[in-house]
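Left out: one protein chain. Kept in place: all the others.
Moving on, here comes chain A:
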Amino acid sequence: MSGVSSNFLRIISKKFQTSRVSTNLLERRNITLLNYTRNCSTKPPQPKPQKGFVTWKSVATTGILGGGFLAFMLYLKKEKEFAQVQERQRMLGKAAIGGYFELVDSSGKTRTSQDFHGNWLLIYFGFTHCPDICPDELEKMAAVVDNLDKSEDTPKVQPIFISVDPNRDTPEIVGKYCSEFSPRLLGLTGTEQQVAKACKAYRVYFSAGPKDKDSDYIVDHTIIMYLVDPDGEFVDYYGQTRNSEEIADSIKINMLKYGQLHKKSWF
């Protein structure tokens, strides 16, 4: 009897054991399921990456093509503007003012108009015995030059005084006279023929009046300042009615225009 009961007990315990194993299995499966669902929320199954419409390559290509096109358009625009400026100048024509002159400076040295190529010139014709107009105009000219010297981005202007009274105005006297107005002012004179030639080139009228008992006289002459560009070409003129600021502004504008026409770059 004891053998049977012990057998029975063994079977029971065995059954119990198997049931425990099965519950264990079940638990384990649950855990894997749970793990699976957790994974699912963070890492979805990834599809193979597809090529989009905008890529770095297409952006670069568009940039290069667009940039090139824009540069070309800008170049065309510049060309057109340059042609317009040239055309305007051609239509206005060139005044038959200015040209070659040969005069003498205060140290007795001969100076020709070619010596001044590469410089902007502001030329005034007058005489040292001039009662009021010449001194006023020369003061104005000195003020214009001072004004231009102060602005750094504009080229220097050489102010020149040319005497229309060569008989009285020797090189030395002209030099002394000019230094009264500005150390920058260059005085030129010469023989009667030299002065007459320079005046003719600039269409300057001059006529000495009758001499009085002291053999003093007044020379009537054109009161105009001439602006000459670095190529030695006449650009503009300024009469008595223009003040120093107006003249300086006009000179700056003329310099800008000249710069536009003589720029040696693409843009």
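Note that in this section a contact is a pair of C-beta atoms (placed from the backbone, for glycine too) under 8 Å apart; a residue touches a chain by one contact, two chains touch by 3 or more; residues count from 1.
In this text, contacts and distances are computed from a predicted model.
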{"item": "Per UniProt, the name of the complex member that is left out, chosen from \"Sld5 domain-containing protein\", \"Cytochrome c oxidase assembly factor 6 homolog\", \"BolA-like protein 2\" or \"small monomeric GTPase\"", "value": "\"Cytochrome c oxidase assembly factor 6 homolog\""}
{"item": "Among A:217, A:237 or A:258, the residue in touch with the chain that has been omitted", "value": "A:217"}
{"item": "Touch list for chain A against the chain that is not drawn", "value": "128-129, 131-132, 135, 168-169, 173, 176-177, 180, 212-214, 216-218"}
